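The complex appears here minus one protein chain, its other protein chains still in place.
Going by the order they are written in, the chains are A, B and C; count residues from 1 in each one.
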Amino acid sequence: MEALAISLIKAVPFLGAVPVWAVALVLMVAVAAVVLAFALTFEGVGSLVLRKVAGDIQVRIGPNRVGPNGVLQFLADGVKLILKEDLTPASADRPLFKMAPYFVFVGSFAGFVVVPFGVGLIAADLNIGVYYVMAVSSLVVIGILLAGWSSNNKWALLGGMRGAAQIISYEIPVGLALIPAVMIAGSLSLQDIVRSQGGLWGIFGWNLFHNPFTFFSFFLYFTAAQAETNQTPFDLPEAESELVSGYNVEYSGIRFGYFFLAEFGDMFVVAALTTALFLGGWNIPFFHAETLPWIWGNLLSLGVFLGKAFTIVLIMMWVRWTLPRIRVDQLMRLSWKYLIPLTFFNLLGVSLWLLVFNGKGIPAMIASLFG
Amino acid sequence: MNPLNAQAIFDTLKGKFGDSVVELQSEGCSPAYVVVAPGSIKEVARFLKDAPALSFDSLMCLSGVDYKDNFAVTYHVYSMANRHSVGLKAMLPRENPSLPSVDDVWPAANFQEREAYDLLGIVFEGSKDLRRILLPPDWEGHPLRKDYKYPESYHGIKV
Amino acid sequence: MGLKEYLNDIVEAVVTTAKGMRITARYGLDPKEETTLQYPEERWELPERYRGFLHNDINTCISCNMCVKTCPMDCISLEAVRGADKKMVLASYDINIGRCMYCGLCVEVCPPKSLKHSLGYEMASVNREQLILRFVQEDASEVKARVARQVAEAAAKAESPAAGKPAPPAKGETKE
Partner (left out) sequence: MTARPEALPTQEMTINMGPQHPSTHGVLRVILTTDGEVVTRAVPDVGYLHLGLEKIAERLNYSQFMPFTDRLDYLAGMNCNCAWAWAVEKLAKIEAPERAEYLRVIVSELNRISSHLISFGSFTADMGAFTPFLYGIREREKVNDLFEMLCGQRLTYNYARIGGVSGDAPPGFLEKTREFLDYFEPKIDEYNNLISYNKIFVQRLANVAVISAEEAVAYGLTGPNLRGSGVAFDLRKDEPYSVYPKFDFNVCVGSGERGQLGDCFDRYMVRINEMRESVKILRQAVDQIPEGPVMAKVPRVFKPPVGEVYFRAENPRGENGYYLVSDGSANPYRAKIRAGSFVTMNIFEKVTRGLLIADIVAVIGSFDIILPEIDR
């Protein structure tokens, strides 16, 4: 950001007197605003799409009354959430109760910062990008736990406890399933990881096809990430048919809205990470996005990235409307007995592969066979 | 599988329990029922369940009836093994109707006994858990009695 | 748990999930499978026997009280007075459709088949008064007074030797 600020000061003459940090700060706020706008839009549209997908799958229509074909439904929902009374239960722990939704929302939103939307479209290309995402998404645990505890409601408490146990358990397989991509790229920066998948017409360079182990890694990550973000087969903290609504049962109005937005935010972050780490990120097939003019390169790569990410989101919705919910002991078993051993096995496999074949993937080997 | 008719069941019971088994009523009744002295209902029930020729292992229905002069508890029992059924009836006095509970013979009796207690005020002695079941615990009276007076209000709410 | 079982579990989970997802995808992608009826715009066709609101044709009603007696919910109230020609004249015929459970027993027992289920089913209202269907438009006391007058007139006529034949039958008070 500092570098950008300096170049901006150099390019625009009348900024000469302004200190660098001020320009950088303004830029940061601007970028954050853009990302927030994107996140909120996605969360709104996502909720609409979710309901439409649900309608299609469940042989009904879905929302279709607000605006043409129901496309403005999310605005109506948003307005409703904002206008509704924000209740606090009399016996709740008020400060914690009020604070909890922000933790959840911030935890989900902060993940957007390192999402590589395009060649140059990234709010902050951190050199520890992958671990940054994992770290901030853990903030959600605190929010869920606080919400469950402070509501002073037994269902909420159970939901909060389930949420904490679940998210902490699934951090491990999520982290381990991500490492293969990091190892192949040799970097934790998401931009580097995406760039490393650029070769071979932009499709076969994907980590997904790099070797059999990364292929499985993709599915393991997808499953574990579903669980980490409380999506349906693993939505135990909410579990509306068991815990009524789980940790957010006492929330209403905009505070409930934060939980709601965070859920969709998490969904996108997971989809974006999947795309960036396994599906080639913003790499345009048959082109090198970096060689195109700045504006075209960015637009095209943004389109490609969003297309892939939204496909993943759709698949998540599809899974959500198909599968029943897993039980709490089975959830733990799935994590500790299935996902963690399998991700370790995969990690071992990928490391050996990289060692033995000198970092080359199968497509690259085939390509080198044909010259 | 060896189904017995009501007369045979009555004869068996009469032979075993003598005067405790009063009579067999089959006129207009289906299934025919055996009138049993209320005090010995539990022994009769135990015998009905355990005797291999009878083996009435399933209690279909337990109902209390208010016959104006007295109460009755009717047990309709069925044998899954022998595929025969019979009714048992214990006539109780109108004042303080009570008889032994059969819920350790047929666990199925528990809820139905509670229901009879709740709606008719018949006390089942030795029941595992005799509480009101359908009505609130503080409800007054037993609505299925023929002389039941409908209350005006319940906790200040007009009924 | 053996390794075979372990792997079997994983395979089974994946296969059954895929099977289920294929079915949901088919329904999701096939627009013909939608079954929702957009209610106020679209309605389903009601069968002939549909039991909607009750309607009494008071021109043919003979005030026999059968419907009142047979109604398990006591939702019909009927008031009738004997007219000048010895026939019953309806003074009021009200059906409280807030209590009615549309069982159709009253329709079955109606001797002249004047009471029928209509096809109507939409009558949301904000107070319970509006849920009482009144079939005799006149006020009950007015009807009674009028019938009493007619009866008195007929009696007067019958007494006077000039009038040899009975009074014309009192017309049903009908303006449905």
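Criterion: contacts are C-beta pairs under 8 Å (C-beta built on N, C-alpha and C of every residue); 3 or more make two chains touch, one makes a residue touch a chain.
The structure presented is a predicted model; accordingly, all values stated were derived computationally and were not measured.
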Inset, instruction - Sort by label and list the shown chains the missing chain touches. - result: A, B, C
Legend entry - Of C:Leu7, C:Leu29 or C:Met101, the residue in touch with the unshown chain: C:Met101
Inset, instruction - Could you list which residues of chain B touch the chain missing from the display? - result: 27-31, 33, 57-61, 63, 65-66, 74, 76, 80, 83, 87, 106-108, 110-112, 115, 119, 132-136, 143-144
Legend entry - Residues belonging to chain A that touch the chain removed from view: 54, 57-60, 154-155, 158, 161-162, 232-233, 235, 239-244, 321-330
Legend entry - Touching residues on chain C - with respect to the absent chain: 9, 12-13, 16-17, 19-20, 23-24, 27, 35, 44, 46-51, 70, 72, 101-105, 108-109, 117
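Criterion: only the chains that are shown with their structure count from here on.
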Legend entry - Category of the chain touch graph - line, ring, star, complete, other: other
Legend entry - Chain of greatest Cα-centre distance to chain C: A
Inset, instruction - Quick one: report the Å distance separating chain A from chain B, using the average Cα coordinate of each chain. - result: 64
Inset, instruction - Between chain B and chain C, tell me the centre distance in angstrom, where each centre is the average of that chain's C-alpha atoms. - result: 42
Legend entry - Residues of chain A that touch chain C when the two form their complex: 53, 56-61, 64, 318-319, 321-323, 338
Legend entry - Touching residues (chain side chain C, partner chain A) in the complex: 9-10, 17, 20-21, 23-25, 27-29, 33-36, 38
